[in-house]
Every structure is written in structure tokens, then in C-alpha cells.
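Data first, discussion second: the structure below is written as C-alpha cells.
Of the protein chains in this complex, all but one are displayed in their positions.
Labels run A, B and C following the written order; every chain starts at residue 1.
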Amino acid sequence: MNSTFLDNSLFRNIYCYLAGGSDGCASRGYDTAILPAGFEWLAFAITAFIIINIVINAGLGAVIVYIWGERRILGRIQNRTGPNRWGPFGMFTSVADAIKTLFKEDIVPDEADRWLFNLAPILMVFPVLMVLAVIPFGVGTFVVDINVGILFVIAVTSVSGISVVLASWASGNRISIFAGMRSVAMLISYEIPMALSLIGVLMLAGSMSLGAIVEAQDLPFILVQPLGLFVFLIAAQAETSRTPFDLIEAESELAAGYLNDYSSMKFGIFFLAEFLATIVASMLIVTLFLGGWRGWDPIPSQVWFAGKTVLVLLFIMWMRFSWPRLRVDQILVLAWKGLFELTLINIFVTAILIAIWPDPGMTELLIMSVINWIVFFISVWLVSKLLRPSDYSAPTPQPNRPAYPVATDELPDEVAYTGGATR
Amino acid sequence: MTTQVRTEPITVNLGPQHPSTHGVFRMRVTFDGEEIIDVEPIFGYLHRGSEKLAEERTYVQVVTLTDRMDYVGSMLNNQAYMLAVEKLAGVEPAPRGVWLRMIASELQRIASHLVAVGFLIQDLGAWGTPLIYTMREREKILDLFEMLCGARITNSYLRPGGVFMDAPEEFWPAMNEVLDELPPRIDDLDDLLTDNDIIFSRTKGVSILTPEQMIDASITGPMLRAAGVDWDLRHRDPYDYYDQVKFDRPLHTAGDNFARYWVRVQEMRESIKIIRQCEQLIEPGPIRPEHDDVPWLLRPPVGDAYAAIEHSKGELGFYLVSDGSISPYRCHVRAPSLINLTLLRDMLVGELLADMFVSFGSVDINMGEVDR
Amino acid sequence: MSKAWDGAKLAEAIHKSIPDVVVDANGTDIWIEPDSVLEVMRLLRDDAEFQFQLLSSVTAVDYISYFEIVYHLTSLTRNATAVIKSKTGFGRDEARIPSVVDIWRGADLQEREVWDLMGIIFEGHPNHKRIMLWEGFPGHPLRKDLATYEQSIVPEAERRVPSGVANEVEEGQG
Partner (left out) sequence: MIGLGLLKAMRVTLRNALKTPFTIQYPDRKVGIAGAAKNEGKSPVGLVATQPVTAAKAAMSLYSVPVNIPQNPRFRGNEFTWYENRCTGCASCAKYCPLGIIEIVTSPGGFDVQEGESYAIDVFDIDIGRCMFCGLCVEACPYDALHMGSRFERSKYERDALVIPVDELREALKQPSSWFRPQFEEREYDPFRDGERTDHYSVGRHEKPDQETLDERWVEER
């Protein structure tokens, strides 16, 4: 049995309880077994089933809570109360919504490509759930810690882009086609800065495993890698298509984009995937830049992780509800002319610093973070100057500057009708 | 060797049930990729025949119809109609009534501009936040209207020669409170929106209309002032007592979406100034002429009259023809919402899909008035 | 305060450039020949004396024996207004008048509206279609001879006449 699985404490406990002294269990103090020898595969399957169930259900439960939280926060930001009717603090509102969505009529348009139409929501939600498998939620709390974790994340999340294209194509709806075209342009563009922004982290941690990256963060990488975080935050927003990058749904332009023809639970699954993707994105930010589950002692590591994730989510929501949407060309310009350059600068600077201090200690990390923050401000300023439209100038009030001559002369009195104005 | 990528134009029907068409409006748009190459507006989904209905109602009853034309600016509609009736019948309005209707219509102008700005930003894709802020402010103005005339949207407040009832005593402190609160809220809007880089880059230089183009197409109101034409009927041709109040006409020279948005925000500030002056100048007295002078069943002499005001959307005119009976023989509305859409095709062709509804929203139309 | 052209003075001024087109004039309005609308309007827009850049409104009134087209013009540079009228369609035969879209684009939607609701044909309008009502609507509703209830799209059995006005409607139909 692969020992990586046994690093997971829950996995180890269940597996060794079932399978007894085989593999590495004996050395960990398990000597009794329920299943007879030779049935290790069954123990493995049962354990895996239990753990996957726990993680997926926890993820879906988190989405329900997150939707409620987002509505409450949105309400507060808009100076409203938000949902408060159903359950304590309106907490069951999203449950009620889920039930309502389940009982809606499931319509497949005549023009739709049935098979792809039904496949798309599944393709959308699976990759996001798969990413959950590699995220370390706490000490010994993870599904699996594979040594190419980041690569896995980047590879798997690309699939959801395909599902958007599938959904918009299969709907047979012209408005949805726009969403499909936009998703091809946008999601694929943002894959590149997203992947490149993580190179700095990889270089510092010296590993692609998410667990190892967390272990390596004696100093959270937000301090050492501000540029990486900046780019990753924006790219993750774009990948999960949240405002200001929600071009794919773009309610005011495309009605609901690729979701136009979906109803009932298929629609629900798309929404679930979208919200889950946001949670997963903030979990990745926590893992890669904010020190993951690391914190101070009396509080368990899982709580640290959850707390940091909530903070990142709050920040994302705040951003989302404050800004309007960018246009498609501006978004692509931002990806290729802005974020791409920033990632290259980041890689370059980090590589030099790593070359100077191949094995950085705390002091070296602090020096690196100072240099990186200076680089961050200078490069962001430079790039924003580059991206600025040529005619960019602050709007100045022009109270009395007519551009068109108006009322230069009045009508002479002798030709005017004196009984009062015509108007 | 070059490869020619051939794209096929797509024709899409946007509306009448689209989230951002500001009502039941339909556009048949042809796209080349994301770029618009042809637009055909299609109207009439909210046509109720107001002009025909007016021919069968008395002059006072028509007030209720004007409420329902531009339902975010009903006080202004009432005012335009009343000016036309007064001109037709030769009614001398009561001064206090005129001041009251000026206050009411300036409040309504602020409310209407708030709606315009809120929905313009909503079209830009903000998550409802600016919209809720503007609606919150509008709500306070609607509360004032409820205090004034018992209704919030369909006011029917004005009568020939004045208003139907004097403002209650508690109206004045309530109005002052709202007016005190408004400027910081408009500053908030400025902070949230005017300096916002995303809004700036989205609206700057999009759908530019030149003054010559707009004057040729009869476009008036904030759209025209956004291109630097100092044409405001309140100033050029003062009706009511607008010649006794002082106010600026905010002008922007760009003529793009941002300028149209900016002019509206500034006009709200000017309206506050006007209301404050009206409050100083208003005198006690009757609010409408005596019943002997203006009977309820008005019978104007045979003739016609055209009266126009500066509505929040442009020049709103009423053309009334009287045959001496109790109801207008013909009632025509020069609807700014409809006429400002004349150049819709010129505005949109060449722009991108994303800017389409922003440009459309910057015209600030109201389907109730477009279709009537 | 913008000033309105005195009808008689305006008629004189037009007569100087284009003779014999003004049918009638009074203190506020002038009436011109429907055939020469284009010529007169072009003069009113381009001539330095008038400078009517803005066409405020185009509308029509059904006077039963004839139709009257009413143009409200505004001059931004001279801060003046004028009312031009033209009678057409005498005896309720086909009412026609040249379209002024070539002079002012602002007439585009307004003329379509007048055609739709009043049934006046604007010759030379580039997009002479109905605007408010659907293609195939019988008649033009703002005409005085339109029988509303005959053309109602509500089936007769489902029509609900409010009891308070029932008598009037029945009389009107009879």
C-alpha cells in the first residue's frame, strides 16, 4: 500500500482498523484486524469510499453555507438585511432554494444536442471536486498528497472551460454561443498567468506537492510572493468567472450566457460548481500563499485553514460587489499585456533571489520579501501605466464650455409673435 | 501565405424579454463576432394608445394618463401637460401652485436621474450595488411624494392652474432633511463610480455622438448637453418660474457614454440648488385658481397649443387641439424617449456586444414613454 | 426667453425666396402647400435668416374633412421657434406628404409613428413601416373614423364591459 495514503490520519485509522497489521500499520501500533488477510484491497476501497464521501459532502455543505453567507454579505454591502425569513438568520434560504431547484421542470430544448447538453454540467462539477482531493485541510487531514499537486490542480481545472463551451454549443442558442466564444478566449488566456504565477512558489518551496508547500511556509508566501498572489487572485477570479470577469454569464448582456437553456437541477449543478470553484480557489490561495493550515497552537490546524479561507472569501465577495464588469477585449489585454508580464517579472526576480540564497533561512526570506514588495509596487505601477488608454485623463468638470454655438442672436422683435412664446 | 478567417454574421433578437432592455424593447442585432454590424429597434410592446384614450377623457382626467407615460418622471409629465392646457385655455396659474409644481418636478428630476444612473451602472455589470444605492435615495424622494399627494409613482398631483392640495406642514422639514442628505450621497456615488477605473475605461470614447448629428436627429436633454450644446429649455425658454431661479447647466464636451453619465450626476446637484431657491421664494396664497376661473370641466376655446418642458430625458412636449368641448380633440406627445432613440443604430454599429446595453442605457429611455 | 416667429412675417419671408407656397398664415402658424414641403423646409433649415436646426415634433391632426400635418421647428442659434402646418388628404382620400427625413433625421421615428397611428403616407421615407402596432393591423387608430370595438382582438364572448359605462358603449356601437 502506498504510504502517502497512510499519512492521512483518518485514512490510516479506518484502513488499519479494517486491515490490521498489514503494510505500514503494524509499525503504527495496529495489530487487530476486522478483515482477514488478503482483503487489503477491500479495506482500501471502503476507506476511500468513506473519505471521498466525507470530503464531497463537506464541500457541498460548504457551498450551501457560502451561498447563504454571500447573500447576507451582499445584503449588508447594499445596505439591506439580506435573507432572514427562513431559519435562524435566514440560513435555510439556500436549502429552500436547492429544494425548489430540484422540483423544477427539467427542460431540454428541441434544438439541443441532448447528450452533450446533459454531459456539460457533470463535466463542470467534477474537476472542481477533484481539486478538493489534493488540498491539505489540516495536519493529517487530506485525501491524498500527490507530489505533483499543483500540476494536477492546473490540469484538472482546465476541463471546466471545456464544459462551458459544451454547454453553450449544445444549447443550440445563439446567445449562448457568445458565452462559449468568450469562455474559449478568456478561460484559456487566464490559464497561462495562473500557472506561471505559481512558479515562484514552486521555486521557493522546492516541491509541487501542496503539503510540502505548506510545510515550507515558515514565512507565509504572501510576504515573499506578492506579485504571485496578485496575479493568482485575479486569474482565479477570472477562472471562476466572478465579477469583474463574469463575461461568460454577463447577466446584463447575455441574459445568463451558457446557462440560458438550462433549468432544474442541471442549472443547480452549474451554480454549485461555480460557487464550489470559488471556495476551492480561495482554499488554494490559503494553501499556497497564506501558510495553509499553519497557525498558533491551541487552535487546531483545520480551524486555522477554515478561518483563512473565510477571510479570502470575504475579500473576494467585497471585490465582486464593488466593481462593474470589464469588457472582453480589456480582459484579454489584461491577461496578455498585464498579468503575463507580471508573472515573468516575478519568475525572473525570484530566480535571481533563489540563485543568491539557494536555501533561504528566516532572515534571507525577510530580505527577499522586502525586495519582492518593492518589485511588486514598481512593476504594477509600470504595467498599469502601459495598459492605460492613451487618452486617459481624470474627468474634469467643464461647466460652461459650449462646443456648439447656441443662441448667438435673438429674433428681432418685429418678426416675433408677441402673444407669448410658442412653447 | 495568409489565411483568411471567414466569420459568419449572427442575427440575434435581444428582447423583448431581456434583463437589460429597460422594459419590453426589442432589438434585432446582427453581430460579426462580438462586433455589432446592424441594429434594428422594434417598438410597440407597451403601446396603450394614450393619445387615443386622451381624446375621450376630460382635460383633468388626462392627467392620470400622463402619469403612466414616463413612470419614473410622472411629475414632469404632469407639468408639461398642464403647461399645454393652461396655454390652450388661457389659464393664469396660481403662484404658489407653480412653485409647488416646480419643487415637485425638480425632485422628480433627481429621482429620474438616479434611476438612469443606477441602471446604467447595472448594465455595466455591477452586482446591483450602485443600483440599490440610487434606489435607496429615490425611495426617500418617493416618500416625499407620498406626503405631498398620497402616491409614490403615479402622482396625478397637478391640476390646471396649480396643484390639487397644498403641501402639508411636515413636508418642508422632511424635504430639507432629504436635501441635506442627498449631496453626500451623490459624492458617494462619485467615489464609487465616477473615479472608478473600470467604469471609466468601459464608457470613455464609446458611442460618441457629435452635436451636429444629435441636433439633426432632434435629440435633446442630457444627451445633447453631454456633447457641449448648452440647450436647456429651463434656461433658454423659461417656463413656470425658472427665470427667477439661478442654476448651472453642466456641460461635457465628449458626447460619449461617460459624458452622458457625468452630466446626469451633475444635474442632480443643480436640481437641489433649484429646490432650495424655490423654498426661499415660495409665498403663501392659493394653490390653484378659483373654481369660477377654472372650472373642473374645462372647455378651452377652439385652437391648438404646444408646450414643452425640459424633462429629465429631453424636451417633452404636449400638442393639444381643442374643439371647444370638454376633452381634447387631439393630444400628441413629443416623447423624448422615442426620439432620442433615432440615432440608436449610429451609436451601436461598430461597438462591441458588451457596450451595446451600456450605450442603450446611457440614452435613458422609458418604454412607457416610447410606446405610450 | 425664446421667441416665436409671427406667422404673417414668416409667410412674407418665405414668399421672398419661394413664391406662392404659403396658403394661409395667422399670428402663430402658417399653412404651406403639401407638395412644396421639402423645398420650404430646406430653406428654413439652411437659410441664414431662419436657421431651424432642430425639428421638435411632427404630428398630424384628423379634421375629418382633411388632415393637418404640424411641424414644430426650433432654431438653436437664433433661439426661435415656428409652427408650420400643411393640409392634405381632402375628402379623406389617400393623404400624402413628402417626408422630411432627408432634411432632419429626427423625423424618422416620428413620421413612422404618424403613419402608423394616423395613416398619412410620407413619400420618400426610407423605412416606411408601422412602429407601434403590428403589421396587418386594420386601420389607423388615431383617425376619428376608427371603430374601436369592431377591431378589438378580444373575442366578443370574453369582452367585459364595466357595468357603469355599459350603456355608453352600446350606444356608441349602435
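Here is the rule we use: contacts are C-beta pairs under 8 Å (C-beta built on N, C-alpha and C of every residue); 3 or more make two chains touch, one makes a residue touch a chain.
Remember, predicted model here, so these are calculated numbers, not experimental data.
Asks: With the missing chain put back, one of B:E92, B:E146, B:D180 or B:D243 would touch it. Which one?
Replies: The single option touching the absent chain is B:E146.
Asks: Please pick, from B:T21, B:Q79 or B:N196, the residue that touches the omitted chain in the full complex.
Replies: Within the whole complex, the residue contacting the unshown chain is B:N196.
Asks: Provide the residue numbers of subunit B that touch the chain removed from this figure.
Replies: So the residues of subunit B touching the missing chain come out as 57, 60-61, 63-65, 67, 129, 133, 136, 139, 143, 146-151, 154, 156, 164-166, 168-169, 172, 188, 191-193, 195-198, 200, 283-285, 296.
Asks: Under the stated touch rule, tell me which residues of subunit A contact the chain that is not displayed.
Replies: 73, 75-81, 84-85, 87-90, 318-319, 321-323, 380-381, 384-385, 387-388
Note that only the chains that are shown with their structure count from here on.
Asks: Looking only at C-beta pairs in contact, point me to the busier pair out of A-C and B-C.
Replies: B-C
Asks: Distance-wise, how many Å sit between the C-alpha centres of subunit A and subunit B, to the nearest whole number?
Replies: Their C-alpha centroids are separated by 42 Å.
Asks: Which whole number of Å gives the spacing of the CA centres of subunit A and subunit C?
Replies: About 60 Å separates the centre of subunit A from that of subunit C.
Asks: What is the distance, in whole Å, between the centres of subunit B and subunit C, each centre taken as the mean of its C-alpha atoms?
Replies: For subunit B versus subunit C, the centre distance works out to 24 Å.
Asks: Quick check on subunit C: which residues sit in contact with 2+ other chains?
Replies: In subunit C, 1-2, 72, 76, 79, 83 touch at least two other chains.
Asks: Listing for subunit B: what residues touch at least two other chains?
Replies: Only 215, 229, 231, 236-237, 306, 308, 317 qualify.
Asks: Residues of subunit A touching subunit B in their complex?
Replies: Listed in rising order, the residues of subunit A that touch subunit B are 74, 77-80, 174-175, 177-178, 181-182, 243-244, 246-247, 250-255, 320-330, 389, 391-392, 394-395, 397-404, 406-407, 420-423.
Asks: Inside the complex, what are the residues of subunit C that reach subunit A?
Replies: 1-7, 9-10, 13, 27-28, 72, 76-83
Asks: Can you tell me which positions in subunit A touch subunit C when the two form their complex?
Replies: Subunit A residues touching subunit C: 404-411, 413-419, 421-423.
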